[in-house]
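Missing here: one protein chain of the complex. Every other protein chain is in place.
Showing chain A:
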Amino acid sequence: MGWRLPLRTALWTLRGKQPKATADMVRELSHRREVYSAVPCHLHIFPILKRLQSSEPERACSQNMDEEMNDFMGRKVSYSSQMCFIPEESTNSVPCYRLLSTHGDLLDPSSINELDKELCIEMYRKMVTLQVMDTIFYDAQRQGRISFYVTTIGEEAINIGSAAALNATDVVFSQYREPGVLMWRGFTLQQFANQCYGNEYDLGKGRQMPVHYGSNELNYLTVSSPIATQVPQAVGAAYGLKMDKKDACAVTYFGDGGTSEGDFHAGMNFAAVLGAPVLFICRNNGWAISTPTSEQFRSDGVAIKGQAYGVRSIRVDGNDALAVYFAVKNARKMAVEEFRPILIEALTYRVGHHSTSDDSSKYRSVDEIEYWRTRRDPVARLRMFLQSNRWWDDENEDLLRQDLRTQMMSVLHNAESKKKPGLSNLFEDVYDVIPQNLKEQEQETQAIVGKYPKDYPSDVPLD
């Protein structure tokens, strides 16, 4: 018994049991020690706590002590004497969910019964609106009427399809290529133009660049350009929703490039640990300015990354508005009912330049851009589907586009003619109440601008 007695006593005492000096026990312990000797002792001893479930004080629950020998980190690990490295990529890449073929045919014709005709038409109308708005704003920038713009050409299906699947109370944290979500919720073309011109009617009071929209009323957080900073913020909002037990989720959008940021990793990890009801929607559009996805990551896209964090994920055809709609709808249901994050990778293509400060023909072939613009256009695809079902026709199309163009012209003209916010807007909202030092700075600035008006823009009121 010699040295085994203290060891056995120690082990049994740690497990809360009285030591029994039987030969069977000793044999069993020795056997276990041989088999599990590779496992560090302390992991047997501390129970795994179930945490982060409620704001009521709860006792942590521990696992059955007898099973702990098999468990690592709360899950069973099986041992194998065959050395096996997990391959860096699996033989099949994650399948991509789609409902429509490239030519707009329903892959499962019977699923037509699940579709709502009015909703499909409305989605299409909004996609066209987004396309027209983008084209006209882009041209306006080229003419020098606005300073900057970021188009969403090629990604209309992701914008509108996902927006249509969300509730109005779901909080949206976007990157900057998702105006369609705001548009679906009711932001008018005039409001978009006001923001781009930064006039006095801009909700942001002229303080941000174009495409940095935000609306408290529509639950769409003001866009902040640094990449992926919105991801942990969305998790924070979801945390609040979980604490308040609301029937709403947080939604965050980002591109393929954004998944390289530390904030993406941090946000995903923590959403999984916390069980936060948040949707991570990645617009994998193939390019991060000039960096193709082959230079962004070596994994099988973004959907595969979900599993590494313990997040349920799906890959969807981002140019198929209906697929995006249904995927997001189901994901939202899971997120809200089961308190879990969901990752959705929507495959698409960035047809436009990164922004008006970019000329993408410098790093990709014009043929490639043309191919995606003409042959894989998500708007045209949905149109083909609608028209093949006689839910839409060419006349509707022409009317809609003509009407939109007229609207946009008048909206631009309106926004241009409005005054810019007054000088006092420079100093307000830095804090809730303007402090003394900023008041002094405001007075100094007003004095200078008042003294040398010719050196300052004439359309900025002094008040």
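Rule of thumb we're sticking to: contacts are C-beta pairs under 8 Å (C-beta built on N, C-alpha and C of every residue); 3 or more make two chains touch, one makes a residue touch a chain; residues count from 1.
Heads up, the rule we're going with is that contacts and distances are computed from a predicted model.
Chemist: With one chain of the assembly withheld, which option in "L-serine ammonia-lyase", "Amino acid transporter heavy chain SLC3A1", "Translation initiation factor eIF2B subunit beta" or "pyruvate dehydrogenase (acetyl-transferring)" matches that chain's UniProt protein name?
Modeler: For the chain missing from the view, the UniProt record says "pyruvate dehydrogenase (acetyl-transferring)".
Chemist: In the whole complex, not just what's shown, which of A:V181, A:A237, A:V302 or A:V351 touches the removed chain?
Modeler: That would be A:A237, which touches the missing chain.
Chemist: In the whole complex, not just what's shown, which of A:N113, A:N216, A:S417 or A:S458 touches the removed chain?
Modeler: A:N216
Chemist: Touching the absent chain in the whole complex: find that residue among A:V77, A:V430, A:I448 or A:L462.
Modeler: A:V430
Chemist: For chain A, which residues lie in contact with the unshown chain of the complex?
Modeler: Listed in rising order, the touching residues are 49, 51-58, 171, 173, 202-205, 207-208, 212, 214-216, 221-222, 224, 226, 229-237, 239-243, 250, 262-263, 265-267, 269-270, 273-274, 428-433, 435-438.
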